[in-house]
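Note that this complex is displayed minus one protein chain, with the remaining chains in position.
The block that comes next holds subunit A.
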Amino acid sequence: MLLELKNIFKWVTQGGKRIYLLSDLNFKVEEGEFISIMGPSGSGKSTLLNVIGMLDGFQEGEYNFLEQPVHTMKDKERSKLYKEYIGFVFQAYHLIDELTVYENIETPLLYKNIKSSERKALVADMLDRFNIVGKKDLFPNQLSGGQQQLVGIARALITKPKLILADEPTGNLNSKQSEEIMQLFKELNQEGVTIIQATHSESNAAYGSRILHLLDGRRDNT
């Protein structure tokens, strides 16, 4: 088992009242799964992904990642864990504008203190694989949305994570570009990478092996 959420509650207090963003959520993910999280806007998809990705905390419940209790960990250990095993893909790509394609992909390796020669080889492989060698010296604003998202995925994959979290990865793309990205996810999944994506689109969700429906921060089992 890759990760497990048990009775997760997450809330914010506004005007003295608790507003639940996630409530009593139970969720297990095995290695090699491809899961789609669906639900209307505001249902808590991003919140859930952020919790899984350890970017965000929660108030109650347990979260075990590779049998380790995330909810009791210190910041340092947690960031070590996600640096090692998790890659993010965002709807808005979130590439660093001041860095070239090559440098964007390289950045996570820098933070893992990987040697220069090894970095070069890894980035070159990745550029090759995504067919963007010719674009490596361009800046993000010189690329189309689809190309930017390719770079975003390449960057997420460069550290060879076990788990990819994708928050509406095709939200800003047209249908042809979306399909390419989904195809890519499917291939990655077949190579053994676990993928959790949040999406609105039924057709995107269909690429996954399993769908989790969310409504107002709860599993919607209807």
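FYI, contacts are C-beta pairs under 8 Å (C-beta built on N, C-alpha and C of every residue); 3 or more make two chains touch, one makes a residue touch a chain; residues count from 1.
Convention: contacts and distances are computed from a predicted model.
S.K.: Considering the UniProt annotation of the chain absent from this complex, which name among "NADH-quinone oxidoreductase subunit G", "Cytochrome P450", "ABC transporter permease" or "Metallophosphoesterase" applies?
M.R.: Per the UniProt record, that chain is "ABC transporter permease".
S.K.: For a quick check of understanding: of A:His94, A:Lys162 or A:His213, which residue touches the chain that isn't displayed?
M.R.: Checking the options A:His94, A:Lys162 or A:His213, the one contacting the hidden chain is A:His94.
S.K.: Out of A:Asn64, A:Ser79 or A:Ser201, point to the residue that touches the absent chain in the complete complex.
M.R.: A:Ser79
S.K.: Would you mind spotting which of A:Glu103, A:Glu180 or A:Asp216 touches the chain that isn't drawn?
M.R.: Counting the whole complex, the residue in contact with the absent chain is A:Glu103.
S.K.: Footprint of the hidden chain on subunit A, which residues?
M.R.: 50, 53, 55-56, 79, 82-83, 88, 90, 94-99, 103, 106-108, 110-113, 155, 159
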